[in-house]
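Of the protein chains in this complex, one is absent; all others appear in place.
This part shows chain A:
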């Protein structure tokens, strides 16, 4: 269906040959530095904190401060601050000097640390996603941060910050092409080197004609650093979230309702007690609500999704702009949810599990595939991840999953006796297995649908508590990578669940055998050699 799904022959279950790069590789590799103003960009937060703390301290001891100014000791204070700033900037500059990265054919290497040196290597064949993040300040000066997500836990990601925006984009194209299994072109591209970003590495004793890695890549012979001419893969936009809908949806969220309730309560209390001070007690809760509301708007603003041969492209963010690229086959599972307030408009929130995301502080903003989707867009989002649902009539099946109940659309529902343990939602509980994926359905009030492609199943589980046992029910679980989606089907008939467990293990195995290779362009370029 899509140009990018590359459902080709899997030539080999083992990942591509990626031997640990030898010292020679790394010595001849083209080591680059971050943009010189990185320390300033990173340091301003620290500075702001120091100033804020100082201000508070000053506020607490205003009299002392006055004494300070009058006694002429303020010179000492200013001197101390200046000294701290000087030392900090010296350290930051030093840190910037030792922070260097290099891209070889197999991996990205990042050296950091002044006292404790760290060499981090992200293998490109394990690349799960590439993000270009632009916080507000970096955006103003035209810089960007490149984040490589590899599935190795929260601390395993490689973050290159900050690079010139154009360099970040070029580097992203290069990394995605290499990760896809393409090779560097034979003729060195004579792209002009942007000054400043790529100073020749100190120990850059490159033998002219020396290849970077292996004999198959003569192209990287370089008298000076080479920027391979990897074009950005073409993309086609599939959906965009209009701002009015985003605001409308945010207004219908639980956070907005909370804000309204607190506002009303605050006003009532103020009027009754005739004391404005009472209203201030509600301020923290109000700020919390407003903060949640704002982050929803901020993250979802100008949300656009596109499809390209390199996978799904997501762009979003009002203050902090974020561009995510998730290569084909990297989405482990997706979930569509609809709160009670969204039902009237039939809006859905689509989230996904990607192995590199799902840990750390940015889970909320990284794992959204669509913040507010209409039903048609939800279907499109599902199609982005799973171009072929494996059923004859996907629309009917998705409709049945989103709003159906009992046996609609061929779902295996929870049996009637499940009402004893789940009186409200039992009719919505159900599971459907297609040729390509497993769909689970649940939630009467807050509707929820989870989809896991068979080849992305990690492991499977079956659980049964004492009451379920009495009722001959069991819960079926699909274990996915960390993230918002944790697929499960509660209260199935125990034999149906056990049979599902058995069949699903088998299906996952066969699906893995024919899945798109990790290096997704290999299926196309090598023709399955």
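By definition in this document, a contact is a pair of C-beta atoms (placed from the backbone, for glycine too) under 8 Å apart; a residue touches a chain by one contact, two chains touch by 3 or more; residues count from 1.
In this section, contacts and distances are computed from a predicted model.
For the omitted chain of this complex, the UniProt record lists the protein as "PH domain-containing protein", which is one of "histidine kinase", "Cytochrome b561", "PH domain-containing protein" or "Assimilatory nitrite reductase (NAD(P)H) small subunit". Annotation: of A:93, A:118, A:319 or A:459, A:459 touches the absent chain (contact as defined above).
The chain omitted from view is touched by exactly one of A:393, A:435 or A:502, namely A:502. Panel shows chain A; residues 13-15, 126, 128, 151, 329-330, 332, 355, 455-466, 469, 474, 477, 479-482, 486, 494-495, 497-499, 501-502, 505, 508-509, 512, 515, 517-518 of it touch the chain omitted from the view.
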